[in-house]
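Working notes, structure below.
FYI, not all chains are in this one, though none of them got moved.
So that you can tell them apart, the chains are marked A and B in the order they are listed, and the count of residues begins at 1 in each.
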Amino acid sequence: MKLILNKKPKDVTIIEGFPGFGLIGTIATEFLMEHLQTEKIGIIEMEEIPAMIAIHQNKVIEPISIHYNKQYNMVLIHAINIGKDMGWKVAAVIEDLAKALQAKEIISLEGVGSPNPTTGRVFFYSNRNGKVSQKLTAAAQPLMEGIIVGVTGALLAKQISVPIVALFAEAKSNLPDSQAAAEIIKALDAYTGLKVDPKPLLKQAEMFEKKLKSLLQKSQEAEEIHEDKKLSYVG
Amino acid sequence: MKLILNKKPKDVTIIEGFPGFGLIGTIATEFLMEHLQTEKIGIIEMEEIPAMIAIHQNKVIEPISIHYNKQYNMVLIHAINIGKDMGWKVAAVIEDLAKALQAKEIISLEGVGSPNPTTGRVFFYSNRNGKVSQKLTAAAQPLMEGIIVGVTGALLAKQISVPIVALFAEAKSNLPDSQAAAEIIKALDAYTGLKVDPKPLLKQAEMFEKKLKSLLQKSQEAEEIHEDKKLSYVG
């Protein structure tokens, strides 16, 4: 596992939204990248994940890439497909990234399931109990009970020195949920002073989720075809 | 596998109750933590277990955490989910913990199955045969025959210098058994001079086991959802 950085902006806020419940973190991160000016400043190379890239608008999207927004001094981690059981390893690399950039905070964007979802609740957990910003408590409610798996769970399980704030948008089911993603953007705006308008996410929700499902399908087909034994060729 | 300690109280008694038969060790340890004043003094990081945390009363509960009670100079090991086949590895870390704290004793809390369970029998095994405390023989009967698997089995199989006392509460079946856990608390009180009243455990047994089953269910769902391939997203 290798962290490759071309630039090292300091004192940044790191935002990570790895594939999780309702794909909320992923959708939110995608949306941020479309609406903030970012430059790619690095990638994470991981041999354990499938060898796969996406090409989007004639640009390569690596499995995990790192982007920098100067205006808000923010670093966004974008992830396509990290495979299974990668939680601990990815969390370790994010820790390295936070050290290399002397990050002042890591913000995790996640979804949480709820049996009776009220309209658009967002919860938070901060590893700096007692020193929680007013802006945060204004934007979200403290998460009292829950089970967090994956990268965010691994980050919170390790004893790392960087402050972590995890935001959880309530989602109705495990299907891609742009509305919940929009709510998390709202909370993120309120907490960090970001000014990204989530309305386009709601408007395009339907269209966007159609595109997602089609991409998911293609991704799976690409992998299955590649694994197909008939492709072994003897010359 | 890493043992991370923020404090190192010396000459302590270590109490471990890893998930086992009837979940007795786990229930007992949970109960002790609710009724003793404890501070978290460390965690065990293990890459082999699923990346997962629980949030309970707005506090993160790591897969394996270490807590200290000053009054009785006791260290409690709390474990959520250690996966399969971790017995030897976890036993090795407990050995390291015992050395780091110069522990005077390790007490294991376990369940044992019984075809005709009499009311609330508790058995013991001590690796200091011949030097068994009267308090112990008053509180429990020596275990003559049995098969012990998991962390406790691994601890007893290794030749370690720290005295180990394993307590076994007889359980009717493999379902969570708060009554057996209450019996083991009684025996623990009698042996160590602890003064934790097990009656609340019996009163709340039914309510507690309901909550447990619901948590177990959520935990499994969280893991299955996370492993679901549809979550691989191509942006």
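General observations
Keep in mind that, in the parts below, a contact is a pair of C-beta atoms (placed from the backbone, for glycine too) under 8 Å apart; a residue touches a chain by one contact, two chains touch by 3 or more.
If you're wondering where the values come from, they're calculated on a predicted model, not measured in any experiment.
Depicted are 2 of the identical subunits; the complete assembly encoded in this structure file consists of 5 such copies.
Note that only the chains that are shown with their structure count from here on.
Chain A and chain B carry the same sequence, and matching their CA atoms takes a turn of 70 degrees, rounded to a multiple of 5. Averaging Cα coordinates per chain places chain A and chain B 35 Å apart.
Looking at the complex, you find that chain A touches chain B at residues 19-21, 23, 26, 30, 54, 56, 61, 78, 80-81, 83-85, 87-89, 91, 113, 125, 127, 129, 142-151, 153-154, 156-159, 174, 176, 212, 215-216, 218-220. Per the touch definition, chain B reaches chain A in the complex via residues 4, 43, 45, 47, 50-60, 62-63, 215, 218-219, 221-223, 225-235.
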